[in-house]
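As you look at this complex, bear in mind that one protein chain is not there, while each of the others sits in place.
Here the chain labels run A, B and C in written order, and each chain numbers its own residues starting at 1.
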Amino acid sequence: MAGSSFGTDFKITTWGESHGSALGVVVDGCPAGLYLDKADIQAFLDRRKPGQSKYTTTRAEGDEVEIMSGVFEGKTTGTPISLIVYNKDQHSSDYSEIASYYRPGHADYTFDEKYGFRDFRGGGRSSGRETIGRVAAGAIASKILKTLNISLLCYTASIGDIDIDYDRFDMAQALLNPLCMPDAEAAVKAGEYLDSLRSDGNSSGGIIECRISGLPAGIGEPVFDKLDAELAKAVMSIGAVKAVEIGDGVKASRSTGLDNNDSFEIKDGKAVKKTNHSGGTLGGISDGSDVLLRAHFKPTPSVSASQTTVNKDNEEITVNIKGRHDPIIVPRAVVVVESMAAVTVTDLLIRNLSSRIDNLKKIYL
Amino acid sequence: MAGSSFGTDFKITTWGESHGSALGVVVDGCPAGLYLDKADIQAFLDRRKPGQSKYTTTRAEGDEVEIMSGVFEGKTTGTPISLIVYNKDQHSSDYSEIASYYRPGHADYTFDEKYGFRDFRGGGRSSGRETIGRVAAGAIASKILKTLNISLLCYTASIGDIDIDYDRFDMAQALLNPLCMPDAEAAVKAGEYLDSLRSDGNSSGGIIECRISGLPAGIGEPVFDKLDAELAKAVMSIGAVKAVEIGDGVKASRSTGLDNNDSFEIKDGKAVKKTNHSGGTLGGISDGSDVLLRAHFKPTPSVSASQTTVNKDNEEITVNIKGRHDPIIVPRAVVVVESMAAVTVTDLLIRNLSSRIDNLKKIYL
Amino acid sequence: MAGSSFGTDFKITTWGESHGSALGVVVDGCPAGLYLDKADIQAFLDRRKPGQSKYTTTRAEGDEVEIMSGVFEGKTTGTPISLIVYNKDQHSSDYSEIASYYRPGHADYTFDEKYGFRDFRGGGRSSGRETIGRVAAGAIASKILKTLNISLLCYTASIGDIDIDYDRFDMAQALLNPLCMPDAEAAVKAGEYLDSLRSDGNSSGGIIECRISGLPAGIGEPVFDKLDAELAKAVMSIGAVKAVEIGDGVKASRSTGLDNNDSFEIKDGKAVKKTNHSGGTLGGISDGSDVLLRAHFKPTPSVSASQTTVNKDNEEITVNIKGRHDPIIVPRAVVVVESMAAVTVTDLLIRNLSSRIDNLKKIYL
Partner (left out) sequence: MAGSSFGTDFKITTWGESHGSALGVVVDGCPAGLYLDKADIQAFLDRRKPGQSKYTTTRAEGDEVEIMSGVFEGKTTGTPISLIVYNKDQHSSDYSEIASYYRPGHADYTFDEKYGFRDFRGGGRSSGRETIGRVAAGAIASKILKTLNISLLCYTASIGDIDIDYDRFDMAQALLNPLCMPDAEAAVKAGEYLDSLRSDGNSSGGIIECRISGLPAGIGEPVFDKLDAELAKAVMSIGAVKAVEIGDGVKASRSTGLDNNDSFEIKDGKAVKKTNHSGGTLGGISDGSDVLLRAHFKPTPSVSASQTTVNKDNEEITVNIKGRHDPIIVPRAVVVVESMAAVTVTDLLIRNLSSRIDNLKKIYL
């Protein structure tokens, strides 16, 4: 049991259900002296907020964060930072019906099997709202990374079969269009695709890419807590993710050594890679080039079209899931992937502080 | 630091370098009363042993395991099980040259950057030999799973662009041919492909699939220690893995909700899924159907063809890496993936023992 | 960093400062199906509430708990249980002065040295109010233990040099008198002693004893996570504790093998110990007899009499610490010791579920 914590030295513990009174996170191990205020965290939460376009549920969630501890006079104190978001708009009524059956693609069945019963209100702990804690913690991690000149770039790389065109790549676009696609044309096509799916009561999957820049070489712990291994767990632990790629990812398995190896060259007097098939990691340790990861999201399982399933009385039934559902999870999940990547990298940066005895001397002598 | 342990309640800690005196693993948390002898573990180690075909290095490694603790009168005692494999055939000389430069695709550069220097003999801790500890531990986990009627099936699904044909799927084949492919025809084609690569001093990547059968529903801990998240970390932590898929994996991101959702039906009086796009997990908890994962391996980075790189004196040089290298990592890695999956599932089965207060009553009242 | 969590499988994470907006705890790993309501937790918190006698600060703290997650329809769901207590009565003004100097016996100096600055309001994270999270979690653990017929008995064994007389031991008394002493005569003497100290602006230390009954044999994990080792950490982590004894404790070091060994005899057909010098543990594993521990508390460091110390300007000064302070910590700490013991035992009971392969068969086959 006890699977709600992530990280070793920078550790986050999330709690809360879709329709409980609140959700939150405790961030333990944040270094003291970091300037932090509510706005830093709210900015991240607002990026996952629904009701911002026709492609995201129109529930007007407030999702306003409160800092309950760990910050004094505008700076982190080194003690646990507790962040809370109260559930304003609960509408349990909307969900009372689904208590009686197992929604295809949801965790209703597995929670019942594991625990003997479940909080059926909006999926309870398995709801997408669980990610509020991840994102609030990610905002803190990102502030730490910024202090160290490390930055993350996350965006929608594809929706269904509509991929962005890297020749048209424009990150500004990703912040403008509701689908977070850094390619205006692709965003329009994807929008039309989603409209048609919505009218059929259907939904779509998609891909999120994340690029971490400025990470020094040497981050990641052999052999199990490799940078890519920790990132894979961090991202795969997000509800709808079904695959994680690092660098060339699935392409690497079709490639050859001569094509896949990144040769080293000298730039500004130091060794750097000419290419980046590896995605910024060699032997699970950052190699100084950008870290590249891709997360594959399944389509929103809640669709309004008819589906067959089973109810508590073991009867096969046909259901049409009511309620307001996103036709795509991806746009709101971009900040979730970014947050989990930020938390993972921050934890590994802290863990690496003791990689050399010289570092201890630098701090203590 | 300290990244050489994996698992929470069933915890393995591996140690050892390619050319140290030995490699090993300590398995802590193995339940008492499990029948275990050397042969159980040797059988697993023999599956990763090199020199078994022209597609694997011809080094005649003994890799004979010794049980140093934790087993008494043929049964596990509940105390740590220490397993050791001595390095018989070290040939440091073969490797002395590579001390001077960074092999493309290897961890030479990142270890130097992280620790300030490295054990350059055969890659030291970043060598494939590190997996000996994983496999020895995996043998114990597999014995526990067998006791609970849970079985794992792992095999090579593709080499380069040669995929197995599921209509010809025959697991017996995978045990016969040196490439572990459950499709005789594909194995022949893949062999020819590898021969041509080898003659060019090149190498190939490939895909390993793993199927876990008999796992009860309810295994996996929300929200971070999900079954699929732990599997993703376990498999991505294997040296050459660049992508991990669960169920439909990357295909899910191109799919729609109606196509991707698995409907429930009643079979033998209980709810089961009609299809298995999810790969045996819903909300990160096992759903009673087979768990399916795919691991994408990059090509062997050590190739004999010329490559450009950088040496310790910051000079750009051209190198031809000598020594005996597999043209493909995949066949020997099949048992490594199986072992990591077995360890992961065993740990989560133990962690789930406390999911219900009724379980505590069953054991203690 | 990250030292605010305790427990492996039953894990509690506390947060909050003396004068922040709230304090709380997240309990992760509580089995599902446990009946739990607010009253179970409030009953424990009320035992540590101040203002209940002249021997405890007269601040009228509400300390009302709210269950924010993890409980649905009166039962635990298996997901994290978040408990919060809002700070009603903060009076930062009372404390503003101490910001300028280091109170003797307090953590002011060490927090400044560790973090570079501190939340000086009432000690911040190092305040006794930090124990609110421990006690709230202890209430849940105690409910689990009760379900398994395991009970804890904690009381004040001495204040200054006034020890309880075991011939007059009467637990009912401990619940009646404000000092939690199970000996009416000793309680009166101790009260007089505290009155005289208070009039001198002084304070007293004392001893708390805890007896755990009904714990089955076999609980505790060799070699580091022994039952007594985990209890020692749990209790020593409470602010003012300076020593922990198990069984005969310090007396054992003066004793001989023949006097200290507990002989076994047969009772009701099974092996039991004739005596209990060991305090219920052999080799760090429960032996079926009562677990006995003693916690030694230092006197309240905040005293109104004059003391010399140093201020931020590195000047030696004389201070009289204002504010409302208990002349003794012990009575309010009884429930804290009980709570930490309950959490420790619950975690070890869960960890022990996998001690035998037969237990896994019992649950999964």
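Basically, contacts are C-beta pairs under 8 Å (C-beta built on N, C-alpha and C of every residue); 3 or more make two chains touch, one makes a residue touch a chain.
Here the structure is a predicted model, which is why all the values come from computation and not from measurement.
Specify the shown partners of the omitted chain in the complete complex.
Touched by the chain not displayed, across the whole complex: A, B, C.
Out of C:Phe10, C:Phe72, C:Phe297 or C:Tyr364, which touches the unshown chain?
C:Phe297
Mind listing the chain C residues that contact the chain we can't see here?
Counting over the whole complex, chain C touches the hidden chain at residues 1-6, 14, 102, 104-107, 109-111, 113-116, 125-126, 130, 158, 160-161, 197, 200, 202-207, 216-226, 228-237, 239, 242-250, 252-266, 269-271, 278-279, 281-288, 296-303, 305, 307-310, 314-316, 351-352, 354-356, 358.
What residue numbers in chain B mark contact with the hidden partner chain?
1-5, 7-11, 13-17, 20-24, 26, 28-33, 66, 68-70, 72, 75, 77-82, 84, 114-119, 121, 124-125, 350
Taking the full complex into account, what residues of chain A touch the chain not shown?
8-10, 29, 31-34, 76, 78-79, 144, 147-149, 216, 222, 349-351, 353-365
In this text, only the chains that are shown with their structure count from here on.
So which chain is the furthest away from chain B, centre to centre on CA atoms?
Max centre-to-centre separation from chain B belongs to C.
Roughly how far is chain A from chain B, going centre to centre by Cα mean, in whole Å?
Here chain A and chain B have centroids separated by 26 Å.
Could you put a whole-Å number on the gap between the CA centroids of chain B and chain C?
Centre separation, chain B to chain C: 45 Å.
Residues touching two or more other chains, restricted to chain C: which are they?
8-10, 29, 31-33, 78-79, 350
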